[in-house]
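Every protein chain except one is present and positioned as in the full complex.
Chains: A, B and C, in written order; residue numbering restarts at 1 for each.
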Amino acid sequence: MCRWMAWHGQPVLIDELLFKTQHGIVDQSLYSRLGAEPTNGDGFGLGWYGTGPGPAVYRNIAPAWSDTNLRELAANVHSPLFMAHVRAAIGSPVQETNCHPFRRGQWLFCHNGFIADFHLLRRDLMLAIDPELFAEVHGSTDTEVVFYLALTLGLEDDPIGALEATVGMIEEVAQKHGVDDAVQATFGTSDGVHLWAVRYATGGDARSLFTSADPATVRDLYPDNPRFQRLTEEDRLVVSEPFSDLPGVWREVPESTAVTVGPAGLLEERPFRPLAPGSG
Amino acid sequence: MCRWMAWHGQPVLIDELLFKTQHGIVDQSLYSRLGAEPTNGDGFGLGWYGTGPGPAVYRNIAPAWSDTNLRELAANVHSPLFMAHVRAAIGSPVQETNCHPFRRGQWLFCHNGFIADFHLLRRDLMLAIDPELFAEVHGSTDTEVVFYLALTLGLEDDPIGALEATVGMIEEVAQKHGVDDAVQATFGTSDGVHLWAVRYATGGDARSLFTSADPATVRDLYPDNPRFQRLTEEDRLVVSEPFSDLPGVWREVPESTAVTVGPAGLLEERPFRPLAPGSG
Amino acid sequence: MCRWMAWHGQPVLIDELLFKTQHGIVDQSLYSRLGAEPTNGDGFGLGWYGTGPGPAVYRNIAPAWSDTNLRELAANVHSPLFMAHVRAAIGSPVQETNCHPFRRGQWLFCHNGFIADFHLLRRDLMLAIDPELFAEVHGSTDTEVVFYLALTLGLEDDPIGALEATVGMIEEVAQKHGVDDAVQATFGTSDGVHLWAVRYATGGDARSLFTSADPATVRDLYPDNPRFQRLTEEDRLVVSEPFSDLPGVWREVPESTAVTVGPAGLLEERPFRPLAPGSG
Partner (left out) sequence: MCRWMAWHGQPVLIDELLFKTQHGIVDQSLYSRLGAEPTNGDGFGLGWYGTGPGPAVYRNIAPAWSDTNLRELAANVHSPLFMAHVRAAIGSPVQETNCHPFRRGQWLFCHNGFIADFHLLRRDLMLAIDPELFAEVHGSTDTEVVFYLALTLGLEDDPIGALEATVGMIEEVAQKHGVDDAVQATFGTSDGVHLWAVRYATGGDARSLFTSADPATVRDLYPDNPRFQRLTEEDRLVVSEPFSDLPGVWREVPESTAVTVGPAGLLEERPFRPLAPGSG
């Protein structure tokens, strides 16, 4: 169990969203309200697009709430597109190579949820990774394997399609091993231009996922909130858990749904349908 | 806010009490029930008396729940007297020198609670430490200062008396600075033979503290519990928070009370009365 | 590049060998003299057989020279058989799951050296691991893969034979990928009764390895050294690098040699000959 959030919009100081919200992701690391576990203290990561050629990543095994370097970084870096993740380890080691977001080239990837009985499926799933990419898997999480499977199956060309194929393959491998309800997930990924998010669980009852409402609506609802008044039409948040209790600000993403966020305020939803390997 | 526990009795594998109880101290690091804060994930420490000339101390800034070395250590070390502490930092840095228990010579010391407005009092309190000991204060917690004040005021000769003098002095310094309700505390300390514990708060409503009931009573109450049947007359636990919900096993220590645990099952309580510097 | 050491003999305080020697393994972490790199500051590990059902392992990503917990542990734990390793990471992440010794059941395993171009061979080598063991590989080092290959190929029944088969297989896989001089190694492994060590490099010029000389000889050579006078006939050290410059105390293990150390002072050497998969 974990929590993640992503921002796509005008460049903002990362601090504004990580630490200055009522119930932001760092607060959620200590007291998550909607999560399967209330504490997400087994490391965290921040990936941001900024001045470098690709995304930068800061990861640490300390709990996010006590990391002084994260506060420094957040207070000094602006970004138009970033992703933060706080981790509850449920079994795999607490080490930087297990912290999300994972990165390859222009791509970031994070996950809230799990692959059921991953130890039974790990070998078959790793064998399905493109041999050229195999040696790039440095950690031991299910999520990193999902990311490399998705890269193998075309993430860079068709992110949602590749994730549908990846989930379909995992479900098929799981079935072969007698594992039910294989995938429990919200995924977030980005190439620095668009941001994609998925909410899906094989057995239903997927982890929570929300998007921020249309900025104009938010501004109108809360005319006295100076933070909301600074929102522009292009600003969008995708979060595991709302940052506040304010009615009208957050919209739940339905189960089995993929979201695309893009420039100029683009926000689209479509059904997410896993595709078994032989069925394409 | 923190949680601590101490064992005094037959030599036991530390594991038995740290990890194999229903709701032991490591479990409390993740989900404390009675604490002011539910999470105590800002480091921990274990001090034990064993085969060496003095107590050994293992401290780490990682949360206790994810520390694999702690599990190894606990599963391989026996001790007749040990103390464990999980920390919620409330402001001071997460670093090993701020983890309890603190040690000097044969002595261990730990604390659940705080000195109110410690930053206002820190200089005056540090000046009151024996100049010979001043340079031994390596961290930045209020607790370490309390420990060195108590050493200055005679901890090694009369532990409870020295703590009464220490609390009295802190309250006086606090009053001088206009700080109310200066001390909120349960303290635990040991010289390897006895174990002393104090429950006290200047303004009342002190942090919780419990001792285990008489072993014979516990055995009789739960004749089918193999762990309890192994208890001998000399076995005593002092804990911030019970390890189980079993009625009759835990006795709350009253407020403003000092407890002495010693060989042969000794368990005594007496009133704890802070002594202001000029009033002795 | 790394350094390791192992003790087999009378129970000793670990401290005696880790910190109280002239140029012990912790000193080697800061200033190795014979190593390919002078600094081995990328984590360390200590595995010891003692009071528990199997070996205990303490691993940390901090440099050994500054780890205060290691000093505490070493000063308080006695063991008749233990293994310590200091690491220079040469590329793979600094994380506990990459620290030696690795453990499975009763077995410990450590390595000084490397598999050449491991990223090219990793997939093929991991596929050769027993599928039942695959999910137990938690880190990303070449050494952990070597250990699980050796377990797959019979380490528990015939340690040296299994290591000959493992090295033979790695050399064959390397050849297939056009990688020369595949294996550079000293290995150390134990089941808690015997200790085995191997010095071997595919292209020759293997990393250094030494055993301590016959205790009677050492005592006679240095009659005024109280530490040496305490040696009994069963005491043996295997080390990457001598702890002292004293003549007559250390014997270099020849290249392509396997050493077996066992109860009652057993010390045997035999040639180490890698066995290619099809040639058995």
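Note that a residue touches a chain if its C-beta (ideal position, glycine included) is under 8 Å from a C-beta of that chain, and two chains touch if they have at least 3 such contacts.
Keep in mind it's a predicted model, so treat the numbers as computed, not measured.
Judged over the whole assembly, touch between the missing chain and the shown ones holds for A, B, C. Within the whole complex, the absent chain has one touching residue among B:R122, B:H194, B:R219 or B:R251, and that is B:R122.
Only one residue in the set A:Q10, A:T68 or A:Q229 touches the chain that does not appear here, and it is A:T68. Among C:P38, C:G52, C:P80 or C:G265, only C:P38 touches the chain that is left out of the view.
The missing chain, though absent from the display, is touched by one residue of B:P80, B:P93 or B:G161; that residue is B:P93. In the full complex, chain C touches the omitted chain through residues 30-31, 38-39, 41-42, 61-63, 66, 68, 89, 93-94.
Residues touching the missing chain, restricted to chain A, are 50-52, 56-60, 68-69, 72-73, 75-78, 96 (touch as defined at the top). Touching the omitted chain from chain B are residues 92-93, 95-97, 118-120, 122-123, 126-127, 131, 134-135, 137-140.
Criterion: only the chains that are shown with their structure count from here on.
Looking at which positions face the partner, chain B and chain C present mostly the same ones, since more than half of the interface numbers are shared. Residue positions of chain A with contacts to 2 or more other chains are 93.
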